[in-house]
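The complex appears here without one of its protein chains, the remainder shown in place.
Then we have chain A:
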Amino acid sequence: MFVARSIAADHKDLIHDVSYDFHGRRMATCSSDQSVKVWDKSDNGEWNCTASWKTHSGSVWRVTWAHPEFGQVLASCSFDRTAAVWEEIVGESNDKQRGLSHWIKRTTLVDSRTSVTDVKFAPKHMGLMLTTCSADGVMRVYEAPDVMNLSQWSLQQEISSKLSCSCISWSPSSSRAHAPMIAVGSDDSNTAYSGKVHIYEYIENTRKYAKAENLMTVTDPVHDIAFAPNLGRSFHVLAIATKDVRIFKLIPLRKESAVGSSGPTKLQVQILAQFDNHNSQVWRVSWNISSTLLASSGDDGCVRLWKANYMDNWKCTAILRGDGSPVAGSSSQAAVPSTAGGPQHVLLQASSAGSGLMLLNGKGTPSPYRPTSQKHL
């Protein structure tokens, strides 16, 4: 049911992020090779690289699009401790003929003292804002007071937490009943510091973000976090990629007095689903536009699609290989690992993170297979 279209990305190192634009016709990729590439979808559905340029002097962790109302604008963040905002320049006739576009750097945000691990633009209705988080645990909120001037960004707020941050997500809700909300995930590997996901909410009175919630049940390193598109819901849905996929429902509890917005809204947190079908670290989660499907990808090299029925029962509806080939038994239901059915041994090359090999037994539980005299490098 999915057709894979392989794209020769031609990045010289790992690709860390892909991102679609607002209309789904452009795509940006970023890589450790310090470059960002922009891909445009042609009429016949092919993706053509229309721009590729060096953006940073370190690995580029994330790339993200601004709402097109602000122009064709990208933000990137990097190991080199900066985040940058880029704008596409129209014109340059000879470039156009070659099908290339030109991107220029509008600003560099240099406040971080460590690797900037994520950058995200705020939902459009909040204006031109973006937030970054960094490996030393600082979340920063920037605003461009003049949307026509992309080179001027003012640092609105800095929030430090002790844990190194890895990912950040804005709540997309445009409802005036919902205060702006940011969720930050930490990839700190010490499970003793519980609560790897912090949720901050904008307090009207102080004009600052304040901590609204800490998801105490998430104790393992979090690699990705994503609010589902809100689409008129009264609650928020948050997907988290940690050692498994988790879906949380955050229900704002109405405050007694509408005036007393001095503190953050109380949130009722429900866990809707928790899946360890990847059998490994989950690196990415992404929602479809109607927020009916969640895609997750893990160290097993598979993409899994999750879907809820009307009872909010989530289950796996598809498993996709990197090349789009369906995995045997992918139509099988939730909680049943795809490798079930016979003690077949699936050999997985371990990621560079782990060492040695990993053997998957038929039950789908990984058993570390370590060579005897292992040397640390």
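Worth a mention:
We take it that contacts are C-beta pairs under 8 Å (C-beta built on N, C-alpha and C of every residue); 3 or more make two chains touch, one makes a residue touch a chain; residues count from 1.
In this text, contacts and distances are computed from a predicted model.
Per UniProt, the protein behind the absent chain is "GATOR2 complex protein WDR24"; the candidates were "DELLA protein", "Sodium/potassium-transporting ATPase subunit alpha", "SKP1-like protein 1A" or "GATOR2 complex protein WDR24".
Shown as candidates are A:I15, A:A210 or A:L272; the residue that touches the absent chain is A:I15.
Touching residues on chain A toward the chain that is not drawn are 1-9, 11-20, 22-25, 27, 29, 31-34, 45, 47, 57-59, 61, 79-81, 115, 124-125, 166, 173-177, 187, 223-224, 229-235, 283-293, 295-301, 303, 307-311, 320-325, 344-349, 351-353, 355-357, 371, 374, 376-377.
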